[in-house]
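Note sheet for the following structure.
Partial complex: the chains shown occupy the same locations as in the complete assembly.
Chain naming follows the written order as A and B, and within any one chain the residues start at number 1.
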Amino acid sequence: MNGEEPLGFATVDHDRASRCGFPEVVFCAGKSPSQCATIARAIAARADRVLCTRVDDATAKALLDALPGASHHAAARCVVFERTPLTRIGLVAVVAAGTADLPVAEEAAVTAEALGCAVERHVDVGVAGLHRLVARLPAIRAARVVVAVAGMDGALPSVLAGLVAIPVIAVPTSTGYGVGQGGLAALAAMLSSCAAGVTCVNIDNGFGAGYAAALVNKSGVAMLRAP
Amino acid sequence: MNGEEPLGFATVDHDRASRCGFPEVVFCAGKSPSQCATIARAIAARADRVLCTRVDDATAKALLDALPGASHHAAARCVVFERTPLTRIGLVAVVAAGTADLPVAEEAAVTAEALGCAVERHVDVGVAGLHRLVARLPAIRAARVVVAVAGMDGALPSVLAGLVAIPVIAVPTSTGYGVGQGGLAALAAMLSSCAAGVTCVNIDNGFGAGYAAALVNKSGVAMLRAP
C-alpha cells in the first residue's frame, strides 16, 4: 500500500487524510521528543497541516525545530503546523465548568480550530453558580455543537443539554479527589445523564472532543456545498 | 444493663430513645415477618412510637397485626406506629428528581414525619428541565433542611446547593442502567459535588436521609426551647 511509510518505531499512515479528512494526528505521550519530531516531519512532507497533542516542553522544542512556523499552544499542550491557513467556518462552543478544567478545554478548542472550525470559549460556568451558565446561553445556542468540559460531579453537560437543541459532547476531567479522583465520578455521571443529546469521550480527552465536534460542525457545511 | 432485652434472634436496645432521642428503628430486610413483628411488639411495649422500614407485603401484614392502629405507608415501604401523635414542627423539603425516585423520597418523608417534622414534597424536578426546579425554589428555601433524591447522573443536589442556604442531604437512588446501574454513578457525583453544603447517605437510603434531616430540623427547635 503506497500510503504507508515505515519509520522503524512507527508506521506513518499517509492515506488517512483522504480516508478520514485530516492527516494522522501525533499523540506524543509515550513517545520520545525525537520520535515525535521524526513522525511530524514525515507527515508534513506530504500534508499541509500537522496536529501534535499531549506535548510536553521538551517535545514542543523538538517539534518547533522540526516544523518551522509551527505554533505551540502551551495551555492546550498542542503544537499545530499549518502550511496554509484554513478558513474557520461554523461555530463550536467550548464550555468549561471550572478553572482547573481549562487545559482540557483548550485542547478541545485548539483541535477544533486546527480542523478549520470557528470556536468560542466560555470559562468557569459550572452548575454551582447556575446564573453564570444561563447568562451564556444565547451565545452557546448560536453554535452548531457544544463541548462541555467538567470534573468533580460532571453535572454541566446534563444541565446544558436540557437547555439547548444542539449536540453536547461531554468531556470529564481528572480534576478532583476522593471518589472523584481520576475523573471517574464525572465520567459516570456524564454517561448516566438523564438529558438527551449528550455523548461522551474519555477522561481528559479534549482532543477527541474537539475532533468529533469538528466533524459535526463541518457536516452541515459539506451538505451546503454538495446536496 | 436493664435496657437490653434478649429475644434469642435479636437483642432489643430499649435505652436508645433516651440516648439518641428516638426508639430503635426496625430494619425489616433480612428478617422474617414474625421476627419483625416480635421485635416491633417488644419496642412498643416500652415506647410510644415504632418505625419499621423496608417492609414488604407479608411483613406489613404481620406488623399491622402486632401493632393495632399502626399505618402502612406502602409507597415508602414503611409501617409507623404512634400511640400519641407528635406535633410536626419546622419544615423538611423532600425533592425528587424523577418519578422512579419516588419510593426512596417517600421513605425519607415518612421517616421525617415519624420523627415529628413537617414535610413538603417536590416531585420530578430534575436538572434536565431546570425551570421546574427553579419554580419550586421559594418553597424549598422556606425549609430548614432539604433532602434531594436523584438517580442517573445525580446532578440535582449540586445544582440545588448552589441555590439555597440550608443543608442539603443527598440520596442517590439505584434508578438507571449501564455505568449508573445500582446508583454508583449518582453516589459518586453527589460525593464529588462542587457545591458546598451537601452531605450524602447510602444508595436508596431514604430512611437515613429522613432521620438525619429530622435531627437537623429539630436542632434549631431545641435551642428555641432551652437557650
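Methods note: contacts are C-beta pairs under 8 Å (C-beta built on N, C-alpha and C of every residue); 3 or more make two chains touch, one makes a residue touch a chain.
All figures in this text were calculated on a predicted structure; none of them were measured in a lab.
Participant: Assuming the complex is a homo-oligomer with 2 chains given explicitly, what is its full copy count?
Facilitator: The complete complex, not just the displayed part, contains 8 copies.
Everything that follows uses one rule, which is that only the chains that are shown with their structure count from here on.
Participant: State the superposition rotation angle between the two copies subunit A and subunit B, fitting on C-alpha atoms only and giving a multiple of 5 degrees from 0 to 180.
Facilitator: Subunit A sits rotated relative to subunit B by 180 degrees.
Participant: Taking each chain's centre as the mean of its CA atoms, how far is subunit A from subunit B in angstrom?
Facilitator: 44
Participant: Touching subunit B in the complex: which residues of subunit A?
Facilitator: 97-98, 126-130, 152-155, 158-159, 161-163, 176, 178-180, 184-196
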